[in-house]
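This report concerns only the one structure given below.
The complex appears here without one of its protein chains, the remainder shown in place.
Let's turn to subunit A:
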């Protein structure tokens, strides 16, 4: 199992809180491996709400063209790491 850094843990917590707010997703379901569509039942439009909330929370911009590549929670964690350097 890979080690989760503090920043990654903070992002996962942030995503979990966003999912709770937007879709009522239980926190324990939000693991790095969780697939938004298949495991968390987040459809494409709800995903946009998640993305917009993530932009505000992490002070980043997620272009429309990137949204389709955010398939799992870990993808968002990696995206945030990449753009916040």
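Following the convention adopted for this analysis, contacts are C-beta pairs under 8 Å (C-beta built on N, C-alpha and C of every residue); 3 or more make two chains touch, one makes a residue touch a chain; residues count from 1.
Criterion: contacts and distances are computed from a predicted model.
> The complex lacks one chain in this depiction; which UniProt name from "Beta-ketoacyl-[acyl-carrier-protein] synthase III", "Multisubunit sodium/proton antiporter MrpD subunit", "Cation/acetate symporter" or "ABC transporter ATP-binding protein" does that chain carry?
So, among "Beta-ketoacyl-[acyl-carrier-protein] synthase III", "Multisubunit sodium/proton antiporter MrpD subunit", "Cation/acetate symporter" or "ABC transporter ATP-binding protein", the name matching the hidden chain's UniProt entry is "Beta-ketoacyl-[acyl-carrier-protein] synthase III".
> Decide which residue listed in A:15, A:47 or A:74 touches the omitted chain of the complex.
Within the whole complex, the residue contacting the unshown chain is A:47.
> Go through subunit A and note every residue touching the omitted chain.
Against the left-out chain, subunit A lists 43-45, 47-49, 51-52, 64, 67-68.
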